[in-house]
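First the structure, in the form of structure tokens, and then the observations on it.
As you look at this complex, bear in mind that one protein chain is not there, while each of the others sits in place.
Moving on to chain A:
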Amino acid sequence: MTLAPTPGQTVGPFFGFALPFARGHELVDPGAPGAVRVHGTVTDGHGQPVPDALVELWQADPAGHVVQRHGSLLRDGTFTGWGRAETDRAGGYWFRTVEPGPTEPGRAAFLAVTVFARGLQNRLFTRAYLPGDDAALAADPLLSALPAGDAATLVMDREPDGSLRFDIRLQGERETVFLTYDGDGHAGRDGVSA
């Protein structure tokens, strides 16, 4: 049986009381071993900040395990691998998390990222790859199939303070590559093309 999917619609501007939750952007506590800040800015086609966006992050733990434990909305010291951050007035967002391990040996590690905003009719998926393991990044099926400039939009930058920067450009120069998956029936015309 195959059912026709329910279409997506924009998150709109007024999700502020519904979706953000206490410490939603803190996947680990301050001072947790290996804690790292993942941060960036969401910008539009004019390079202007998008102050009413929501970024979700979903990731494996440092050992590459996908945690399947209840409590993804709770911040009780349990790492569940999921977080949610609103952008601020300057379009900025940040998470405190740990770096994921590769979920299979030799593969490139990445954070799964979902972007919502007023003006986006549907959520956008992308990946934020960990920098550093050049061999794994070069061998990654998605990155290696992209032009170098496009692939670069999916790899985080290591900042001098050790944090990881992942800017999300919805449009324009160095536009972030956004993803669709087989059977993503929520997509309109745009998601059908390869």
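The rule we apply is simple: a contact is a pair of C-beta atoms (placed from the backbone, for glycine too) under 8 Å apart; a residue touches a chain by one contact, two chains touch by 3 or more; residues count from 1.
Basically, contacts and distances are computed from a predicted model.
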item	value
Chain not displayed: protein name in its UniProt record ("OB-fold domain-containing protein", "Helical backbone metal receptor", "Acyl-CoA dehydrogenase" or "Protocatechuate 3,4-dioxygenase beta subunit")	"Protocatechuate 3,4-dioxygenase beta subunit"
Of A:V36, A:A85, A:L120 or A:L137, the residue in touch with the unshown chain	A:L120
Positions on chain A where the hidden chain makes contact	1-19, 44-46, 48, 50, 52, 56, 58-60, 66, 68-74, 80-82, 100, 103-104, 107, 110, 112, 114, 116-125, 127, 141-142, 146, 150, 170-172, 175-194
